[in-house]
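For reference, the structure is listed below as C-alpha cells.
For this view, one protein chain was removed and the others were kept in their places.
Chains here go by letter, A, B and C, matching the order in which they are written, and residues are numbered from 1 within each.
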Amino acid sequence: MKLYEYQAKQIFSEHGIRTPAGRIAFTAEEVKKIAEEFGAVVLKSQVLVGGRGKAGGIKKTETPDEAYSKAKELLKMEIKGLKVEKILVEEKLDIEREMYAGITLDRGNKGIVIILSSVGGMDIEEIAAKHPDRIAKKVINPIWGLQDYQIRELLYESGMPREYFKDVFSILKTLYRIFIKYEAELTEINPLVVTRDGAIYAADARLNIDDSSLYRNREMAEKREISGSDLEKEAEKKGINYVKLDGNIGVIANGAGMSMATMDLIYLEGGKPANFLDIGGGASSELVKTSINLILSDPSVKVIFINIFGGITRCDVVAEGLVNAFSEMDVKTPVVLRLSGTNEEQGRKIISEFLKNNPGKLIPVTTMEEGAKKAVELAGGV
Amino acid sequence: MKLYEYQAKQIFSEHGIRTPAGRIAFTAEEVKKIAEEFGAVVLKSQVLVGGRGKAGGIKKTETPDEAYSKAKELLKMEIKGLKVEKILVEEKLDIEREMYAGITLDRGNKGIVIILSSVGGMDIEEIAAKHPDRIAKKVINPIWGLQDYQIRELLYESGMPREYFKDVFSILKTLYRIFIKYEAELTEINPLVVTRDGAIYAADARLNIDDSSLYRNREMAEKREISGSDLEKEAEKKGINYVKLDGNIGVIANGAGMSMATMDLIYLEGGKPANFLDIGGGASSELVKTSINLILSDPSVKVIFINIFGGITRCDVVAEGLVNAFSEMDVKTPVVLRLSGTNEEQGRKIISEFLKNNPGKLIPVTTMEEGAKKAVELAGGV
Amino acid sequence: MAILIDENTKAIVQGITGYQGSFHTQRMLSYGTKIVGGVTPGKEGESVHGVPVFNTVKSAVDETGANASIIFVPPAFACDAVFEAVDSGIKLVVCITEGIPVHDELRMYWKVKEKNAVLIGPNCPGVISPGKSHLGIMPFEIFSEGNVGIISRSGTLTYQIAYNLTSMGIGQSTVIGIGGDRIIGSDFIELLKMFERDDETELVVLVGEIGGTDEENAAEFISAEFSKPVVGYIAGITAPPGKRMGHAGAIIEGGKGTAESKIKALEDAEVRVGKTPYEVAKIVKEQIKG
Partner (left out) sequence: MAILIDENTKAIVQGITGYQGSFHTQRMLSYGTKIVGGVTPGKEGESVHGVPVFNTVKSAVDETGANASIIFVPPAFACDAVFEAVDSGIKLVVCITEGIPVHDELRMYWKVKEKNAVLIGPNCPGVISPGKSHLGIMPFEIFSEGNVGIISRSGTLTYQIAYNLTSMGIGQSTVIGIGGDRIIGSDFIELLKMFERDDETELVVLVGEIGGTDEENAAEFISAEFSKPVVGYIAGITAPPGKRMGHAGAIIEGGKGTAESKIKALEDAEVRVGKTPYEVAKIVKEQIKG
C-alpha cells in the first residue's frame, strides 16, 4: 500500500525527521482556515500517484483568500485519473538547497538499496543522469542491516557538504529504521530540503508498505485505502487481480503469466486489451461470475475473451460460473471462450448444453491463439 | 552487572511475563505493612549471590507479626559475605509445579543458548544430572535470533505438558527479547512456576547485564550498584580490578594473566594470595599508589608482592608510584618488588635511590619465581 | 538424471494436515513422489494418506531421512518453516505459500544461502521431473518424460507450454516454477547452472515476465557461460508501467523491467524468443530436431 504524503510525514515526524508544519484539509474552507493560521502556504494535492507537481497539483499561495480559491481549483482536479480529495496545507519553507534520500528493495541483490544525493527535487533517474557524481548508492544486506560506515560512505560519495553530515546521518538512520519497522517496499524524501537557516526538512515523503505484511501491522492496515479506478477498487474488494487498460477487448484468464500472455496475444493480433484480469488458481464459479460482471461494467469493452488453461483451476467449475453469469444477466457482448486442461471435457459439455438453449451466446475456440484472433476480429480491430 | 531479583522481575513484568505481586522493603516495619496487605507472604533477601535459599535467606510467613520478626532476622544476616539490606515481600503462590527457563551466552559456539526444563527449582546443573530427559537446549545464532520452531522443539524435547505450551512459548519469546534488548549475559527464571489454578509465574528472576554495554543503556546504568566486599567496592570505584581472596600475601601485578600467574606462583610455593589485583596496562603512578593503599587496608595481608613486567606499563612510572606511596604513609608490611621490561633500568634506579634513604623498606628481586618464594617466606608460609 | 528432484528424493510436507497440504500430498503420492513424512506441530502420531505426521522437521528428518521439503503453511508461518527446514538439514525446500511478506522473503533467501540449500519459490507451483518425482501443485498429467528443461516465473504459462510440447511429442527433463514474487529463492541463473550439468537436458525453455532484471541477467549468463540452446518467452508486452500484474514481482518500476528490454537481452544472447506459447513449442521442436 502507498501512504499519502501527509501520512508518511506523520510517521517520519514521529520518528524524529523534521517535516514542515502542516495539516490535512478536505475542503477549501478548511484550507483557508489553516492558511489564516500559517500565512503563506503550499497546497499539496494528496493523490497516490507520481508526477503530481508537473500535473499542477501543487500550488503556492500568499494569502488565505488565494489559498481558498486555489484549493477550490485543486479539489476539482483529477491527476492521472485520480480525484483530488485531500489537500495538505503546509508552511512555506525558505529553501536554500534540495537533496534526495531514498531506500528501496533491491531485487537483483536480494537486498535493500539506500540512495543519497546532494541534489534533489527531480526524479531519481534524472538526478542519476544529470549529476552522477552527486549521487551515491549502497546495497544493504538485510540480515546485517545498515551500518554506520555505509552512511559515512554515502555522505562522502554524494558530495554532501560537511555541515549537513550530522543531520543527514541521523535522517538516513531513521529512514532505514522506518523502512524496516513498517516493512516498506520504498521510502523516499525528495526533496530533502535545507532551509536558509540551515535546518533540514523532509519536504516530501513517500512510504510504500508491503501489502503482504499488513496482517502484522494493524496501524498501517487501518490506514489502507483502496486506490485506482472505480473498477479496480471494485475488483480489489472482491479479491480479483484487475488492472484497467485502454483497449476494448476484455480479458479473463487464470494465472498472472497466462493473463499477461493473453493480453499480449490480443495485441499481437492487432487488438487492444481493455484490462488485465486474473482469476488465479482454483477459482470458484462465483469468482468467474463476478469477473464477468466486472468486465461488463466497463463500457469500452466490445468483446470478452476468456482464456482458461485448467491446472488447479477446473474447467467444469469455470464453465458453471459462466453459465450462471449468463443466466442471471443479459449479456449482449460477444464472449470468446477457450477452455483447456483439467476437466476440459466436462467443461465443454456444460458449455455445449448451455449453447443448445442459448445459441450464439458463446463462441468456443480450441487454442488461445485462435481465441485471440477471433476476439480481435469481433472487436473490429483488424 | 547483576540485577536484584526485584529489579529483574519488574523488567519481566513490564514485558508481559507474569510475576507474583510483591514490593521491596528496607525495614522490618515496611515488611510488616506489606504483609498486612497481602496476608501470607514470602520474604526474599535481595543479595547478588546464588544459593540464597540454602543459606536461609528466604522465609515463608503466615501473619504480619511473623513477617516482622522474620524480617528482623533476615536483615541481620550475611549471605556469602553480603549483608541483607533489602527484602522482596511477595504473595505466596499455590505451587503445583516448578519448571526452568534460562538464556545465556554460549562462548564455545559464539552464540546464545536457551534452556528449558519441565522440572525446576534446583540448579540447572542438578536438573541436567537428575532429569536429562526433561531438559532441552538450543544454540541460537545471534544473527538470526531465536526462531519459533526452536521454541517448539524446546517444548517437545523438554517434555513440557501440552497445556502449558502457549504460555511457555510466549515466555521464552519474551525472555529472549529481554536478553537481546538489555544486552544480557544471562537471564533465568528458576523456578518457573505453575500454580494450582494453571497460571504460570516467574517465581524467581535473574538478569545479568554486560557491563560493557551500559554506556548505551542508561536505564540499567542508573540501577547499577557496586557489589562485593567493601574493599572490592572501593577498588571498583577507583577503576582497579581487585578480587578479595582468603590468603595473607597481597599481590599487585600488571595484566590479568600476569596477576593470576603471580597468585598461582605464590600458591605453588606454599603460600596463599590475599587478593587478585591487576593494575592493567599503562598504569599511572597514582594508580600504583592507590593499589598499595587498597591492599594495605586489608588487615590479613602480611606481605605484599609487586610483580611488574613492563610492556606498555613503564617500570619507572611504577617505581615512582611506589616511592610516592611510601613517602605518604607509614608502610610496616614488607614489600617484595620485581620490576622487569620497559624502562627497567630507570625504575631500578628510582628504587635504589629510595632505598638509600629508606633501607629495608622494599625487597627487590629479579624474577617472579624468586619474588614469590621470598613473599611466601616472609609471610611465614613455608 | 534431471535436476533438483528425481526418484531418490525423499520429501516431507510442512503443513500436511491443512487442506492444501493434504490434497496435494495425495496428488504427489499418486504421481509416485516419495513423500516420507509430514509436519504439523501437535499432530505427531497421526497420518495423512498413510504418511506419518511429526511435530518438528527435526524429528521428521531423524525418523525418515528426508532430504527435501515442500511447504504449504500460511504466509505468517512460512519464514519459520523455511528456517526450520534448512536448519534441520533439508537441502531442497519448495515453498508453495503465496503472500509472504517481502521482508520475510529476504530473510529466507539469506538463511537458505547460508545453509547451502536450495529454495524454490515462494509463491510457486513447484518442481516436476516427469516420470520421477513431483514436488508441487502442478497438473502433472500434461508433462511427459524427455530432454527439455523449463524454468518459469509463471505457473499456468508453464502448463500451457509443457502441454504444447507434450502434444508435439517433446518431453521434459525437469520443469521448475520459480515463483512470481519479487524476492525468490532461486532465479534463472542458479537453475541454468544445474541444467548445464544435467546430461539429460538438451535444451532449456525460459519463461519470464515483466518486472526486475532476472531475465536480463540470465541472458548475460547464457551468452557467457551456458552451452545448451535456450528458447525464451516473456509475458507482459502490453503491461502498463507502475501497475502490478497479478504477481507481486510483475511490475514495471522506474522504467525498468519491461518486456522489450528482456526480449532484446535474450535475443542479444542468441536466445530465440517465441511470441506466443505455441510458437515457443514450435521453436523448441525445430531446435531439438536440428
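Rule of thumb we're sticking to: a contact is a pair of C-beta atoms (placed from the backbone, for glycine too) under 8 Å apart; a residue touches a chain by one contact, two chains touch by 3 or more.
Treat the numbers as computed from the prediction; the structure is a model and nothing was measured.
Asks: Who does the absent chain touch among those shown?
Replies: The omitted chain makes contact with A, B across the full complex.
Asks: So which of B:I11, B:L74, B:I151 or B:M258 would be touching the chain we can't see?
Replies: Per the contact definition at the top, the residue touching the missing chain is B:M258.
Asks: Among B:E36, B:E66 or B:E183, which residue is in contact with the omitted chain in the full complex?
Replies: Result: among the candidates, B:E183 touches the missing chain.
Asks: If the hidden chain were put back, which of B:I226, B:I312 or B:M329 would touch it?
Replies: B:I312
Asks: Tell me which of B:T63, B:S213, B:S284 or B:Q346 is the one touching the absent chain.
Replies: For the chain that is not drawn, the touching residue is B:S213.
Asks: Which chain B residues would touch the chain omitted from the figure, given the whole complex?
Replies: 50, 105, 107-108, 110-112, 124-125, 141-143, 180, 183, 185, 210, 212-213, 215-216, 241, 243, 245, 253-261, 263-268, 273, 276, 278, 280-281, 309-312, 340-342, 367-369
Asks: Tell me where the left-out chain touches chain A, residue by residue.
Replies: Contacting residues on chain A, toward the hidden partner: 144, 147-149, 152-153, 156, 162.
Definition applied: only the chains that are shown with their structure count from here on.
Asks: Going by the touch criterion at the top, tell me which pair is linked by more C-beta contacts: A-C or B-C.
Replies: A-C
Asks: Could you state the distance in Å from the CA-based centre of chain B to that of chain C?
Replies: Using C-alpha averages as centres, the distance is 55 Å.
Asks: Two or more other chains touching the same residue: where does that happen in chain A?
Replies: 143
Asks: Quick one: which residues in chain C touch 2 or more of the other chains?
Replies: 107
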